[in-house]
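One chain of protein is taken out of this complex; the other chains stay put.
In order of appearance the chains are A and B, and numbering begins at 1 in each one.
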Amino acid sequence: MSIGGTNDRKTLIDLIRNRIDEDTFEGKYEASVRKRVLFILLILTLSVVLFFVAIALGAVDIPLIDVLKAFGHRLLPGVVGAPSQDYYSDFIFKGRMPRMFLVILTGFSLGVAGMIMQGLLRNPLVSPFTLGVSTAASFGAAIAIVFGTTAIGVTLSGTIDLGIMYLEMGNILKILFAFAFAMVSIVLILLLSRGKNTSRSMVILSGVVISYLFQAGIMASKYFADDAQLREITLWIMGSMTGATWGTILILFPIVLLCGIFLFKTSVDINALSAGDDVASSLGVNVQSLRKKGLIVCTLMTAACLAFTGVIGFIGLMAPHICRMIIGNDSRYLMPAAGLMGVLILSVSDLFCRLIIRPGELPVGIVLYITGGIFFIWLIANKKWSQRI
Amino acid sequence: MRLEISGIKQGYGKKVIIEDISMTAGSGEVVTILGPNGSGKSTLIKTICNIMEPKEGTISIDGVNIDQMDRREFAKIVGYVPQTGMVFGQSSVYDSVLIGRRPYVEWSYSKEDINIAAEAMIKMKVDDLYDRQVSELSGGQFQRVTLARTLAQSPAFYIFDEPTSSLDLRNQLDTLRIMRAMVKEKGVCMIMAMHDLNLALRFSDKVMVLKDRRVYAFGSAHEVITEKMIRDVYKVDSMIIDGPEGRYIYALDEDAVRTPSGDKDDKEEDAKGT
Partner (left out) sequence: MKKAVMAIVTAVIVCTAAAGVYIIASGTGSGGETDGTISIVDGSGATITLSEPLTGVVTANTNIPKAMKILGLTDELKGLSFYTASTNQSNWDLYSPLFNKDVVHMPLIQSMTAESIVAMTGCKYIICPVTSMTITASQETSFKEFGITIIRLDCNGDSALDDLEKLTVLFGKTDKVVDAYDSYCRMYDGVVSTVTAAVAASPSTQDRTFLSYMSSLHAFYNETSAISVMTESIYGKNALRGTGLPLIGPTNPAGEMGTREVIKTKDSNRPIDKIFVRGTATTNTPSAALAVWQNVASVLPITGYDLSPAKTDEVYVFHTNIMSGMLSFIGYVAIAEVCGIDTGLSISDLIAAFNTAYGFTEATSGYVFKMTGGGTGFAKIA
């Protein structure tokens, strides 16, 4: 075992290629890092493969060669010929790609947010869903659907053509209200549980209370809704990826990117937090500030996505759990792993929803609830894993 | 290095737990804080570690008020070992110990960080458990891992809250001997809150006793730990006996703490006169 030494950091390639001397502690540590990195690369690879599969498959199956031609022709029109049907390009670039990017952004956000929230509150059952953020977003969408702009005292309607996207007033309102109320919920939670110690149990309890309040609001909106509005509320709460346009991606991408970078930088602090608030504090972590900022940023990221997709449950619970069971608790690796696992789960679910009754499709929430339920039953039944939670 | 606390007042809400607490501790010293349950030992420990901000008073290191220090810089100087450790999620021993390097790390661990953590695990005899899940460890093993984490933190001041509470006799002695050796060899300072008077007597250079929210006494262990102190603070009659390796406390009251050499059956037989 060598003592001291320089800060020589290995590149990713070195880590995968080089032989590791597991007789030394450094070697043992590198072996565990390698395992984590390989796991992340594996789910990244699977996600990429699934991306192309989802581009090719759907109500209309596009042959792989035409998928490649579509991309090639778009990038190098003089070199690569057009696909055999001209509408293949439309399907890929106007429909499936924005949808897949929405899946990626949403799956990643939910996986990461779930993981970070669980770390911040040291509770494996916490997620944007359980803290009431989803319920608050549903309430916002419900009052936008039922009352429209009259809810804020004005009457606006119509559609604006921005060239790259259409902004339909009813749709914009739904998105804005869903997002706004989701943010209101986390602010309320933090206010309710405030004090010099934003204690974890108070945050969770406040989340439950807020969830019930917004649930009451949703019920009231449904009471005043007509058939079309009721169906729209119900479908929104089931969640789906049909709202995907390039405009959606344009809005979500910077939000998810910036929030992701912020949360990634807190990885080491989240690791410290796993040892307890007091220990983390003594290790130089500003626990209250980290918890507040972390919860707000997680909510911002998920609220932005949920505003466009409706309620997508269980990913925030499942993705971190699965990754934690395989690669442990180190947030520096767990965060990207949970994000990518979220992408993988949502990709598989959305593809299944698009294929099972094609050309019709199921709302993705249905599949996720079933999958989530089965996953947790297995978890509870499997003693080896349940003890680790 | 010298840690100085002066006029500390602390409490929760309107309730005052401790007030007008002053003491000093320096490199190469082992300082123990004694007091009955509820006397504010843990509160004082947390205040010293800057986990709680004092309501009044100051804490300074080499004359610099800790309020003016960056949190990370402070964490490199003062390390905290809680009474009951915990860990969330699936964490290996290795990962748990590496957490102690947090004040020195931006994102990735250097060779030095890894080696320091490894040395800490070897010192606390948990190196063979390096890849075990922390949740699978026994109480004693877990406590040693917690100590290893603080060793990895490499602070100048080690602040312990009941460091031996979940350890068996062997491990109690081993842990304190290791820590004391570190104090003497590396010149760090150890401040610990304890219940065990005998261990305090055996391993401490200085002792501070808390009673009725204030300092009852502060000084060298032998001067402070007296039969009078034990009667005044713990309401227990005792005898301090000279033994082969130092002095021992023998509690005369049946409800008092057991001593290493004491035996309840013998005492009952003595009392019955058999």
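Here is the rule we use: a contact is a pair of C-beta atoms (placed from the backbone, for glycine too) under 8 Å apart; a residue touches a chain by one contact, two chains touch by 3 or more.
A quick note: this is a predicted structure, and the numbers were derived from the prediction, not measured.
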{"item": "Omitted chain's touching partners, listed by label", "value": "A"}
{"item": "Option from A:T24, A:Q85 or A:Q288 whose C-beta touches the chain left out", "value": "A:Q85"}
{"item": "Selected residue (touches chain absent from view) among A:K28, A:K69 or A:R99", "value": "A:R99"}
{"item": "Contact with the hidden chain (one of A:T24, A:N123, A:N171 or A:T371)", "value": "A:N171"}
{"item": "Subunit A residues that touch the omitted chain in the full complex", "value": "58-60, 85-87, 90-91, 94-96, 98-99, 146, 150, 157-159, 161, 165-168, 170-171, 223-231, 235, 242-243, 245, 354, 357-361"}
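By our rule, only the chains that are shown with their structure count from here on.
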{"item": "Interface residues, subunit B side, partner subunit A - complex", "value": "46, 49-51, 70-76, 78-80, 82, 85-92, 94-96, 98-100, 102-103, 105-112, 114-115, 117-119, 121, 127, 130-131, 133, 135, 149, 153, 159"}
{"item": "Complex interface listing, subunit A residues touching subunit B", "value": "1-9, 25-26, 28-29, 32, 118-119, 122, 124, 265, 267-269, 271-279, 281-286, 324-325, 328-330, 332, 387-388"}
